[in-house]
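With one protein chain held back, the other chains of the complex are shown just where they sit.
We call the chains A and B, going by the order they appear; numbering starts again at 1 in every chain.
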Amino acid sequence: MKSTITLSLCIAALTANLAVGAANAETFRWASSTDPQTMDPHAVNSSPVLGFLNNVYEGLVRRDQAMAIEGALAQSWEPLDDKGWRFHLRKGVKFHDGSDFTAEDVLFSYQRASSEAADTSSWFSPISEVRIVDDHTIDFLTKAPNPIFPDSIANFMIMDKGWSEANNAALPSKEVENHATLNTNGTGAFKLVDRQPGLKTVLEPHDGWWGEKQHNITRAEFTPIQNPATSVAALLSGDVDMINPVPIQDAARLKERDGVKVIDGIEARVIMLGFPHGADALKYGADAGKPNPFKDQRVRAAVSHAVNVDAILKTIMRGAAQPASQLVSPAMRGYSASLSERPAYDPELARKLLAEAGYPDGFSFGLKCPNDRYLNDEAVCQAIAAMLSQVGIKAELEAMPVRTYWPELRADNFDMYLLGWSPGTFDAEHPLRFLASTPNKEKKLGSWNFGDFSNIAIDSMLPNIQSEIDDGKRQMMLDHSAKVLQDENAYVPLYVQPLVWGARDNIDLTQRPDNFVILRWINVN
Amino acid sequence: MFAYAIRRIIQSIVVLLVVGLVAFAMFRFMGDPIDNMVGQERSTVDIERLRGELGLNDPFVVQYFNFLNNAARGNFGISYQQSRPVFDILLERAPATLELAGVSGLLAILIGIVLGVFTAIRRDGLAANTIMVVSLIGVSLPTFLIGVLLIYLFSVELDLLPSFGRGEVVKIGGWSTGFLTVSGLKALVLPAITLGLYQMTLIMRLVRSEMLEVLRQDYVRFARARGLPEKLIYFRHALKNTLIPVLTVTGLQLGSIIAFAIVTETVFQWPGIGLLFVNAIQFVDIPVMAAYLMMISVLFVCINLVVDLLYFAVDPRLRDDNAAVKI
Partner (left out) sequence: MIKSTITRTLDSDFLWSFRRSKLAMGSFVVVFLLLAGALFSPFIATHNPYDMTTLNLMNGFSAPMEPNAFTGDQFWLGSDGQGRDIFSTILYGLRLSLFVGFMAVAFALVLGVSMGLIAGYVGGWIGATIMRIADVQLTFPAILVAMLIFGIAKGITPVDMREEMAIWVLILAIGLSDWVQFARVVRGATLVEKNKEYVQAARLIGRHPAFIMIRHILPNVLGPVMVIATISLALAIIAEATLSYLGVGAPVTQPSLGTLIRIGQGFLFSGEWWILLFPALTLLALALSVNLLGDWLRDALNPRLR
């Protein structure tokens, strides 16, 4: 024991002597649980990639601090009657390598991002043609009137045609190495200076950026840290300036500690329970093989009344989240304000509904849940399983990493499942297309509708919602769809996932509901 | 001897082939890489196309054969996650793991031997007994917990050592080293202790029991009888004779230090191959996982081979082993 103490004293003395001054004050170091998979803005449509590359590349339009659309590489745009949209491009914009930005680059990027090889092609399914008018004007023609097109392309990033072609990166690639997976040449406020996948990615300001500089960063270093405890430790010890996310349970303590602060908000992601609408029989638990009770709307309604969302938010979510009543959060365009009431927690009513549906003694079934995808997902599922068993339906919980979760859901291996959905377009039409439409491969509809929910009213309304120009009429249809989904209990929306970032006290930053870390709004004081 | 060596080498190659098969088979059960490679809005058509391009639709045997064929030429394919050749990634990450494993191995040997000798000499002393018990605490808690507790104590509360990563590294040729910078050395302390603790306990106990044995031998008694100083007896005569078994075990343990760096690297976000492997599991990056396992296998099999050949050379009694017993 004595020598152990001596040893640690030695280490302490050694490290005290070796201590050196902190890194340059204007270096901003941040950490997150996931590394962007690629530096190619068209290769993978996931928020770690798009969020990171938003600092390097720019779109025709971008979202401001309040998520509203504003001009970026396009200075202005207007509809071409019902045929599409015309974009007037900003003049004098340079890429990081000094080459000029023109309409040619936009056309090239459109072709690249909508190609077979791209992961972003679904963004352009409404587009019939893209036409260059002159060097700084370009038309996007749509198959049908499309009022929300400019809103839907904030993450469509423009690449340099000359650079991409010269480096054999004219098409995105996720399978093989390609110049654009490790290198970038954007127009954004920051340029990539070092990329070590999975380890460290370094950005520096782009001196020739067209916009007005609002940050004071001279160098930004990003490190992925998977272990949540390690990332909290890194923030507390000052090894990083910001972490995203902070484990919810640590937020309260971090707020109390000197030197660090917690920035919380509401993410666009709604967490919900899904049902096997199409399955004939239960697959798990003691009642496996018996007819599927979830086909009965009353059973689904019983589930919605049996889950005490309030308790989940108070304990597991520590008051950081808000209850959800529909598939989108209140911050999204097209949210139905009149339907904001979620089913009340009422175990008696749940038991009554189950009895009416013919299950006075309940039944047992399998609940599938990811354990590394959403904030505290496993704990939430555990709590839900307990609450459901208290009204008599016994859930056998199986929690698994997300790598096996999606294949499992796609193979229909569930009796009930947990899903989180964040609409990429920030519009209520998005979940209708992916979660509520009858699955249809050719039309690319319902691709995440694992339970095969199918409703004629939703299916027939969707094309009209997509092409309606008049906001009022569009909202009426969205409200109607939301009502249908609520009445049918197609899903049981639970809560809107909170967004919790942690930062050192000397960092000023802006947090948006899309969970993007935008460096050009960060100041190191 | 020569025939034995040849036979042993052939056996080792068979072992590697089996490891390759098992490794490869294992990953087919670990989930589907495609879901990680495409975003939320991809279509089923995209998925099928990608599966075809990656050869995931080929029969299992074909996939395994392709894998072996390429692996033999040092080509482990392209990482699904990073879109770069796996071999390059492994080369890039190896220095971090080797430095960590080397330092923790060295710490384990040095401290292990010193404490082992001490506890053997003072066999029933209070200090020695305390060391024996305390050393067991280190192996009575899971590694991840020890790592997290060390971070909590030394990084967060005392603010002495960095909580994660390797600090600044210096590139010398293709090798990135953390030995040449202050932050690199500081970053090494906690992970090295976490990783080395278990081996240290092991070596300490081994040295102790070997020492106790040796100290009973006649030549040590004679040395005592001749009135040689105790220190000389312990370190010149006794320790020297305990080192052979200790080094054998240590050799075998070096391989396992590298393999078991997985947990330590995860806790400390240490950018080595263990962390690479854990990331690969999360991402179902089959080429990386397979290459990692093959690499570890080659390492283990080589160490095993050398140890066995050495034993064979040293202990003639074992030669019977391979002559079948006539029943």
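Here is the rule we go by: a contact is a pair of C-beta atoms (placed from the backbone, for glycine too) under 8 Å apart; a residue touches a chain by one contact, two chains touch by 3 or more.
What you see is a predicted model, and the numbers here were worked out from it, not measured in a lab.
Only one of A:238, A:366 or A:423 touches the absent chain when the whole complex is considered: A:366. Within the set A:145, A:162 or A:247, the residue that contacts the chain not displayed is A:247.
Of the options B:131, B:197 or B:281, the residue whose C-beta touches the omitted chain is B:281. Residue-wise, the contact with the chain that is not shown comes from B:141, picked out of B:6, B:127 or B:141. Looking at A:221, A:296 or A:378, the residue that reaches the missing chain in the full complex is A:378.
Although one chain is not shown, part of subunit A still touches it, namely residues 228-229, 232-233, 236, 247, 249-250, 252-254, 283-285, 288, 308, 311-312, 314-316, 366, 371-372, 378-379, 382-383, 385-387, 389-390, 394, 396-399, 401, 404, 413. Touch with the hidden chain on the side of subunit B covers residues 11-12, 14-15, 18-19, 22, 26, 29-30, 129, 132-133, 136-137, 139-145, 148, 152, 156, 205, 209, 212-213, 216, 256, 259-260, 262-263, 278, 281, 293, 296-297, 300-301, 304, 317-318, 320-325, 327.
Convention: only the chains that are shown with their structure count from here on.
As a whole-number value, the distance joining the C-alpha centres of subunit A and subunit B reads 38 Å.
The touching residues of subunit A, when paired with subunit B in their complex, are 1-4, 7, 11-12, 15-16, 18, 20, 37-38, 44-46, 49, 116, 119-123, 173-178, 181-182, 196-200, 223-227, 229-231, 233-234, 236-239, 372, 401-404, 406-407, 424, 434, 441, 444, 447-448. Across the interface of their complex, subunit A is touched by residues 30-32, 35-46, 49-50, 53-54, 78, 80-85, 89, 92, 111, 115, 127, 130-131, 134, 148, 151-152, 155-156, 158-165, 182-183, 185-186, 189, 266-269, 271, 275-276, 278-279, 281-284 of subunit B.
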